[in-house]
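The complex is shown incomplete by one protein chain, all other protein chains being positioned as in the whole.
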Amino acid sequence: MNGILILEQMLNGLQFGLMLFLLAAGLTLVFGIMDMINLAHGSLYMVGAYLIATISAATGSFWWGLGLGIVGAAVFGMLLELTILRRLYQRDHVSQVLGTFAILLMCNEGVRLIWGSQPLSLNPPASLAGPVELMAGFSYPAYRLFIIGVGLVVAGLLYVLIVHTRVGMQVRAGASNREMAMAMGTNVRTLFTAVFGVGAALCAVAGGMMGPLLAVQVGMGESILILAFVVIVIGGIGSIRGALLGALLVGVVDTAGRTLIPLFLNAAVGPQAASNAGPALASILIYILMAGVLFFKPRGLFPTHG
Amino acid sequence: MSTAVLKVDKLVKRFGGLTATDHACVSVGQGEIHALIGPNGAGKTTLIHQISGALHSDSGSIHFCGQDVTTLPMHERALLGLVRSYQITSIFGRLSVLDNIALAVQAVEGSSFRFWTSSRSDKERYAKAQAVAERVGLGQHLHRLANALSHGEQRQLEVGLALATRPKLLLLDEPMAGMGPDESERMVGLLQSLRGETTILLVEHDMDAVFRLADTISVLVFGKVIACGDAQHIKDNPEVKRAYLGDEAHPTGPAQEAA
Amino acid sequence: QSNEPVKVGMLSTLSGPGAGLGIDIRDGFALAVKLGGGKLGGRTAEVIVADDQASPDVGRQTADRLVKRDKVDFMTGVVFSNVMLAVGAPTFQSKTFYVSANAGPSQYAGEQCNPYFFSASWQNDNLHEAVGKTVADKGFKRVALIAPNYPAGKDALTGFKRFYKGEVASETYTQLNQLDYGAELSQLRATKPDAVYIFLPGGLGINFIKQFVGAGLSKDMTLFGPGFSADEDVIKAVGEPMLGMFNTSQWAHDLDNAANKKFVAEFEKEYGRLPSLYAAQGYDAAKLIDAAVRDTKGKLDDKAAVRKALEAAKFDSVRGAFKFNTNHFPIQDYYLRVITKNGKGQVTNRTLGTVLKGHADAYAGSCKMPS
Amino acid sequence: MSALLEVKQLQTAYGASQVLFDISLAIKEGGVSTLLGRNGMGKTTTVRSILGLTRAHGGTVHFRGERIDQLSADRIARMGMAVVPEGRMIFPTLSVAENLRAFAAKRNASKDPWTLDRVYALFPRLAERARNMGNQLSGGEQQMLAIGRALMTNPHLLILDEATEGLAPLIREDIWNCLATLRAQGQSILVIDKYVQRLVQLADQHTIIERGKVVWSGDSAQLGADPSLWQRYIGV
Partner (left out) sequence: MSHSTSTPKTATSILDHSLQLRWSLPALAVLLALPALAAWAGDTFYVGLATRVLIFALAATSLNLILGFGGMVSFGHAAFVGVGAYCVAVLMQSGVVSAWVAWPLAVGLSALIALLVGFVSLRTQGVYFIMITLAFAQMLYYLVISLKAYGGDDGLSLASRSTVGMGLDLGDDTHFYYLTLGILVLALVGVTRLLNARFGHALQAIRENEVRMTAIGFPVFRYKLVAFTIAGALAGLAGALFANVGSFVSPAMMQWSQSGMLMIMVILGGVGHLYGGVMGAIVFLLLEELLSHYTIHWQLGLGAVLLGVVLLAPNGISSFLRRKEGV
């Protein structure tokens, strides 16, 4: 164990956490604030990533792909909202689960129809492909640093948007009492469509950022969606601060767990048992974290609704 | 002098920096109607929450019929006969008026862990529920869904739910709020009729009703009880006037005005 | 009888990160059938394709359906060993022959060997044994090992260590389907091995290699992998960074035999891409079934005859010499390949030589094949 | 000058059960009107129909010369109507200050505009609790907030549905005084409340409804002069 390893793992945790935050941010908007359980959130992430990968490949430029892909995903999200999702706001959570699950299935199959079952590859821009020397003897992938930067910027912008602008307040108001918000003069329908567009754009940002690190493939949204849910639940639903903190916690705990648990078990129970139990234990660490947080704080770390 | 059914001693509740109840002391005697009044935000509802067990107290004690109930969970207090109503209506919206009240009857009859016998076969319980409904003025609405009642009717059901548990002490948080003059009048009548049946701690801003009903009145300001006594005593208290009553006459009917 | 088609259940992983492998198997198989005029052993072939979604549960149910409802004559296609172990029981119980185009779990090579199971690929350990030998031969002393936490992953590292006796700097099991290797790469940087051996199939390997290069580790340590981690599908996704990576395989697209030349050329023509070893395995599986149907004259109800025909394995394998051991796993050669640029400037594999000759697996001894 | 709000033969139902049968009323610019009646007679439903929150199936509503009964609630609100609803309907996830700020507007430019400071001056209690979340307020504080929130939009027509419910006598007095001041400034108001004699002092026009029908309407002098009306329709 040396200092550099710890530092690098912290950076990894930070980067993984911020990546999760990008996804959780859109989820907090749509689910935490508009109170809509959207299982198709992961599909927006997938569609965004596919668009970005395809456009990148066609134009030969990661940046063009990212920009146009984000716009495309936002448009897709708003279309989805206009045609289907807005009919589900007024319904209970379980109907939303079923409805958005249906959309998820259709998105998956649609993507499979268009792009096929095999993963697409999306490469980071050449300028970010290599490592950066952070200090003597320690270099870190430039692309991961880039993700950290983007994550922090998005977190800041979103915080300002939701907490400090009147639009943000109206969104929260419309979510908690749609009728009253309308009676106060807010066009809740249009506002929500716009918010949904922003949420979808954030998904695409996440998809574009993660694409080069993970794979652009059908179903990529589902397992990571669960993680994003874990993040916002730990943080407290509807709280941007909470989502950020939750994301960082999950990122660091997961990364540290994957490194430290096998080491620790190796020392404690020997390599044979360690190799059996280690990976499983590392996998449930974040769930233990979540259950622990909820045991002591049943509404997450930053409860928003009182 | 009647014995105290409820004895609240130095009860404190803090919300962050705000002390909502600040060493509040209230004592309610057997069979009396005790009114708790005070400005908005004085801590009346908070005190009701604490007494009923919806909120944990930071310090102080609550004795009910001689028993220390300070840390008892809410439902156990209710089963002991310490039952409340809500300021902000809390009913079973998708159930009928009768079913609403029948549940409250069921609660205190115990033995609800019955998994096999049909609940509907219990005619007696529904008869009791109907009697309560009629008493609170909902006799004509037995089979309407609670959601479809008007605001005022819902307020009546709110009280009916608490009443159906046959409480020893009834904590009423603004039962008259949202009722028209007519219905308020009827509620006053109802509460009068409960005299002797049960003890009542009443929070209410309708001074007309308070002065007609209350045997004793406590005045809560900034979480502290600043005065306690009978109606006349309170009306004449300059401090209470300044903090709460103002020059409030008895402004409900045209009678005074005509007079 | 013989105007009824031969039914083959092609149960493979066609979605998710492992989809690339299943698709190659399916395409390789389909190519063989197509080149044979849509027939297997002279009878019309009907290939029923199904997706196991890389899940043992789904695999089991789908196998059940193929065997009971569709009443297939042969089963093939499973990629992942854990799925294979779930698919085995219902298939064998119904006395349906299974010709594996990839999965070769040690269980079926050893104590649980079964008269109805034939591997047209290799036992899970084999490629890794070959890498182990290569790494040892090349004189590396400290090697870090990485594999996913599932049976084949365990088998792989066991196989590697059977032939590599040097120091194991670290042995890491990752989650199956893990795609981000940040944490593992950091550890490599700290452990400083002189070589790294990865067993990461499909998309896992693609991601690892990309990130390995992105983290700047390729300068400090040499990367080794089994053939499928350095096959054409991976090269297509990763590209130049893979140059110089050593890997071992029972097959290579530049192997010099007539069957292989035909296969590679036809595959490229049909699908517009170079075949991978999975495609080669799928192709061989079809050829093996073809031979068995032919040699039994289409009388597939005579199970003993079919088994005998399969055991004889009278077909021209694209990998060259091929014969079955007593446990129905192949005895074959394993080659060393390196990734280079070919004459046309394409990044691709070049065969360097043979690492293991006429190699059999380590489990055959414990197999008491029922007769 | 034509009426600010004109309701004609309004009919409204919840599902199959009709609640309003024939409601007509008018409020002139700068006028203060009341809607009186027992519990459950349709006062709130009338207000909701005017606001576009419950769709009327018959009759017409005109506001500032425009027909509004088919418009969406937010359009109507932006034309300059604001409500203090029954049950307060505070936004629980917004702080007190946010509840006030989120919908602030200057819809009625002719009047001295309401600002955050002015609302806080009217209800000092709100200033103290400015950072509390909406659902962390006492009932009376919520009521103050609902009134402040409506005032912050500077509406042409202010609608108060039992806005004094749950308020302490002193504060209630403040509200009456405030309404009187507003009236003096030319603010048009529609008010529902149970303190009828206060309303007689405050308002000029009154409409009494029973079972969804207008049973009486007239001015304060007429209403004040006829206690039997009260007995019959309001029950005092």
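Read from first to last, the chains carry the letters A, B, C and D; within each, the first residue is number 1.
Keep this in mind: a residue touches a chain if its C-beta (ideal position, glycine included) is under 8 Å from a C-beta of that chain, and two chains touch if they have at least 3 such contacts.
Note that the structure is a prediction, hence the values are computed from the model and not measured.
Looking at the complex as a whole, the chain kept out of the display touches A, B, C. Shown as candidates are C:V8, C:L31, C:V47 or C:A86; the residue that touches the absent chain is C:A86.
Looking at A:I148, A:V198, A:V233 or A:L260, the residue that reaches the missing chain in the full complex is A:V233. For the chain missing from the display, the contacting residue among B:I91, B:L201 or B:A243 is B:I91, taking the whole complex into account. Within chain A, the residues in touch with the undisplayed chain are 37, 84, 87-88, 91, 93-95, 97-99, 101-106, 108-110, 112-113, 222, 226, 229-230, 233, 237, 276-277, 279-281, 283-284, 287-288, 290-291, 294-295, 298-300.
Within the entire complex, the positions of chain C that touch the omitted partner chain are 14, 49, 51, 55-58, 60-61, 64-65, 68-69, 81-82, 85-86, 89, 149-151, 176. Where chain B meets the missing chain, the touching residues are 52, 54, 73-76, 78-79, 83-84, 86, 90-96, 98-99, 102-104, 106-108, 111-120, 122-123, 126-127, 129-130, 134, 139-140, 142-143, 161-162, 164-165.
Just so it is clear, only the chains that are shown with their structure count from here on.
Distances between chain centres, each the mean of the C-alpha atoms, put C farthest from chain D. Centrality by C-alpha centroid: the chain sitting nearest the overall protein C-alpha mean is A.
Per-chain CA centroids place chain A at a distance of 48 Å from chain B.
In chain B, no residue reaches two or more other chains under the touch definition. If each chain is drawn as a node and touching chains are joined, the picture is a simple open line. Within the complex, the chain B residues that touch chain D are 15, 37-42, 44-46, 87-89, 148-153, 174, 177-185, 205, 207, 243-248, 251-258.
Partner chain D is touched in their complex by these residues of chain A: 166, 169-170, 172-173, 175-177, 179-188, 238, 304-306. Interface residues of chain A, counted against chain C in their complex, comprise 1-2, 4-5, 8-9, 12, 15-16, 112, 117-119, 121, 123-124, 129-131, 139-144, 212-215, 217-219, 223, 255, 258-259, 262, 271, 275, 278-280, 282-283.
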